[in-house]
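Have a look at the structure that comes next, please.
Shown here: the complex without one of its protein chains, the others still in place.
Chain lettering (A, B and C) follows the sequence in which the chains are written, and residue indices restart at 1 in each chain.
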Amino acid sequence: MSHHEMTAEEVSHHVRTYLKVFGALLVLTVITVGVFYLHLPIVGAVVVALIVASIKGSLVACYFMHLISERGLIYWILALCALFFVVLLLLPVITDHEAVGTVTH
Amino acid sequence: MSAAVAIPHDMEPHPVTGMYNGKFGLWLFLASEVMLFGALFSSYVLLRMGAPEGTWPKHGAEILNVPLATFNTVVLITSSVTMVMAWAALKMNNIARGQLFLTVTFLLAGAFLVVKYFEYSEKFNHFEVWLKEPMVVDGNSVSSIRGHLAKDCPPLTKETHIRAFAIPEFILLDPDAPAGSKEHPPTLRIDGGNIRRISDFGPAHSTFLATYFTLTGLHGLHIIGGMVVILYFMLTGSRFAQKRPDKYADRIECTGLYWHFVDLVWIFLFPVLYLL
Amino acid sequence: MQAPMHYGRWLPPLLSEHGSQIDHLIDVLHVFMGVLFVGWGIFFLYCLTKYRQRPGHTARYEPVKGTVSKYAEIGVGAFEAFLLVGLSMPVWSAYKNDPPAPAERFEVRVVAEQFQWNFHYPGKDGKFGPTRADLISASNPVGLVETDPAASDDIVSVNEFHLPVGRDIYVRLTTKDVIHSFAIPTMRVKQDAIPGMEIPIWFKVKEDAKSEAIRERMTQVFPMRKANWYRLRHHIATQDYKDKDGQVLLARGQDLGATYEAGQELLEKLEKAGVTELSMQPRNPLEVICAQLCGNSHFKMKAQMVTHDDAGFAAWVEEKSKVIEFDDF
Partner (left out) sequence: MSKHDTHADHHHEELPFWRKYIFSVDHKVIGVQYTITALVFLMFGFALMMIMRWQLAYPGQPIPFIGKYLGDTIALDGILSGDGYNAFGAMHGTIMVFLAIVPLGVGGFGNYVLPLQIGAPDMAFPRLNMASYWIYLPGGIIMLASFFMPGGAANSGWTSYAPLSVIATTGQTMWLLGMVFLITSSLLGSVNFIVTAVQLRAKGLSFFRLPFFVWAQLVTSFLLLLAFPPLEAAAVLQLMDRVAGTSFFMPTGLVVSGVEQAHLSGGGSPLLWQHLFWFLAHPEVYVLILPALGIISEIIATNTRKPLWGYKSLVYSAIFLGFMSFIVWAHHMFMTGMGTTLSTFFQATTMIISVPSVIILTCLIISLYGASIRFTVPMLFALSFLPMFAIGGLTGLPLGLTASDIHLHDTYYVIGHFHYVVAPGTIFAVFAGIYHWFPKVTGRMMNSTLGRLHWFFSFIFINGVFMPMLFQGMAGILRRQYDQSEQLHGASAQGLSVMVSWSAWLLFVAQIPFIINFFWSIWKGQKVGANPWEATTLEWAAPSPPPHGNFDTVPVVYCGPYEYSVPGKKTDFCPQHVVA
């Protein structure tokens, strides 16, 4: 029930957090684009881009979506979702790596 | 609603999940959205790994417009902040301020779509022609040429059954300026007999652009969906908020969850499509 | 005289070397499934009779205690593990991992299309000529670059798969349009043909499995009541059948006709003429079929498989190579 009875002070505290997160997101966006113009080798570029995107995504999920202050079952459900998401992402790896045939084109 | 049945935990959080029904439901919906975009990301990786030599750009920026997309990223992030600010204002019972932030969110979303429109339309006016026999352009022998159709070029027709441009008798093409130069090579006349394939930079151009249009298009549809909901609350929200402020704040919280997710998807789409 | 052989309602005849392991696994599995099913079934029927509702009988609240079910479940799991590790995996890895050495194998390119099988042989020089998609036409189904020296003696055979017995056959499978599946039931061979990919598959036809011999072994005598056109449409008679006037109704080497109506009519005539049984054998005892839906004529997509001994095969290659040279003139 707590979040239904949030005090004005709590809310303004929240607002300060939002603005900080906003600043961080802008900085990270600049970093993403800046790194691109460095023209790193592909592996490095992918790693950096995905790390920065993950940080940004986590900030949005944790603070804007309040995931950090949630509790209980939802973590388990999202963990399950994340697990199957990983399975999905393995799909290209297994298809590519394991095919017996050779690509003809 | 008539003959309404009071549903438990419509407002108060359930001890097991710590959420009221709507919020829990929305999180579940977002979980399924993760799987939807996950499958598309996965397809992107698979197609890129298996792409035949030379058919995938080194990175998206070769074809796509990075400054515009960066601008759009900032727009979307800002709209996420204004969304969460709207909720915070409503929590403080400041309805007018809440509605104002909601309106700003809506306008930012609109700005995102306008920019997207310019990005898209640029692609549909830009062409690539693949040749059967190489031609000399600007001193280099090339087997495909990119450029814009010259003003007096006969219009292209689409062959519906193959969903692609029919090979015309001939075309007049203004080739793109070579990298690092502003000078366009002179207009070329290309004979239909030497054209293997002709395509605009739309989805049919290459699997990279197909992925780009599918992913950003689907994301755009999510934006439009979100805008419809936000617009609904912009128009009806004040009355709702007067009557049941708590419930209205919950609605805006759920709308916000969805909106942040749309933002989150873009945060990944931007580097993956434009920069890698 | 070898034992008779025919297509029935259990596994088809087995004519490849590796197939016996597959059949063995299928047999073991079905015994296992039978034991489980009968075991369950006996217990099930016992419960149904013993514990039916009747006056004076009440159900027991306390759950039955016992470890039988637990051990049974563990047993099932363990046996499945054995099937997996002991029987299935070795076959598959031989099937996929151990291609015959390039020097010893006989290679064929198989190019599937809607709705035919194209077999591309390297010819006498043992070299495949190059192919190109834009050269494909009705008369050049694999798009062979005919000007290339390696291509000059290549053989392209449509819907006829000739191969030698007792040699390692190495098929390089591909398709021009949609997904097909290269299946030979008698060889226990099945492999999807995926557009854009070339997938190898290999097998060895048993020494004694020449088409001619198999056809003889598949000779069967059908009583008239079992003789229906659908059943016999791919069979030919092994002797002449005449009516009372001595006129031949069904000649040796002839089939029942191309349509159901014609076939049934002929069968009626034969019956009227007092024929009580028909001795028939398949025209083409071995077939390559398509196992993956590929369009409206998918069911007709089949190739005749002709197995020769080495000499017979060499003669076939000789003959075919000549035909191409003749065409060139």
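Methods note: a contact is a pair of C-beta atoms (placed from the backbone, for glycine too) under 8 Å apart; a residue touches a chain by one contact, two chains touch by 3 or more.
Since the structure is predicted, the reported quantities are computational estimates derived from the model, not experimental observations.
**Student:** From the touch rule at the top of the page, work out which displayed chains the omitted chain touches.
**Tutor:** Output: missing chain touches A, B, C.
**Student:** Which residue among C:E73, C:E146, C:E271 or C:D310 touches the omitted chain?
**Tutor:** C:E73
**Student:** From the list B:V5, B:V136 or B:V228, pick the residue that touches the absent chain.
**Tutor:** From the options B:V5, B:V136 or B:V228, the contact with the absent chain belongs to B:V5.
**Student:** Of the residues listed, C:L15, C:V110, C:I199 or C:V317, which one is in contact with the missing chain?
**Tutor:** The single option touching the absent chain is C:I199.
**Student:** Can you name the residues of subunit C that touch the chain not displayed here?
**Tutor:** 6-12, 21-23, 25-26, 29-30, 32-33, 36-37, 40-41, 43-44, 47-48, 51-53, 57-61, 63-64, 69, 72-73, 76-77, 80-81, 83-84, 87-89, 91-93, 95-97, 113-114, 133-134, 136-138, 143, 176-179, 181, 183, 185, 188-192, 194-197, 199, 228, 230-234, 259-260, 282, 284-285, 287, 289, 291-300, 302
**Student:** I need the residue numbers on subunit A that touch the omitted chain, in ascending order.
**Tutor:** Interface with the chain not displayed, on the subunit A side: 73, 80-81, 84, 87-88, 91, 94-95, 97-101, 104-105.
**Student:** Can you list where subunit B touches the absent chain?
**Tutor:** 1-9, 12, 14-17, 21-22, 24-25, 28-29, 31-33, 35-40, 43, 46-47, 50-52, 55-56, 159, 162-165, 196-197, 199, 202-207, 210-211, 213-214, 218
Going forward, only the chains that are shown with their structure count from here on.
**Student:** Which of line, ring, star, complete or other matches the graph of chains that touch?
**Tutor:** Graph shape, chains as nodes and touching pairs as edges: a line.
**Student:** Report, in whole Å, the distance between the mean C-alpha point of subunit A and the mean C-alpha point of subunit B.
**Tutor:** For subunit A versus subunit B, the centre distance works out to 18 Å.
**Student:** Distance-wise, how many Å sit between the C-alpha centres of subunit A and subunit C, to the nearest whole number?
**Tutor:** Once rounded, the distance between the two centres reads 52 Å.
**Student:** Mark out which residues of subunit B touch at least two other chains, giving numbers and ranges.
**Tutor:** Not one residue in subunit B touches at least two other chains.
**Student:** Residues of subunit C that touch two or more other chains: which are they?
**Tutor:** Residues of subunit C never touch two or more of the other chains.
**Student:** What residues on subunit A touch subunit B, complex-wise?
**Tutor:** 1, 3-4, 6, 8, 11-12, 14-15, 18-19, 21-22, 25-26, 29, 32-33, 36, 42, 45-46, 49-50, 52-53, 56-57, 60-61, 64-65, 70-74, 77-78, 81-82, 84-85, 88-89, 91-92, 95-96, 103, 105
**Student:** Under the touch definition given earlier, write down the residues of subunit B that touch subunit A in their complex.
**Tutor:** Checking each residue of subunit B against subunit A gives 11-13, 16-19, 24, 27-28, 31, 34-35, 38-39, 41-43, 45-46, 49-50, 52, 59, 61, 66, 70, 73-74, 77-78, 80-81, 83-85, 88, 91-92, 246, 256-257, 260-261, 263-264, 267-268, 270-272, 275-276.
**Student:** Can you name the residues of subunit C that touch subunit A in the complex?
**Tutor:** Residues 96, 173-174, 194, 196-200 of subunit C touch subunit A in their complex.
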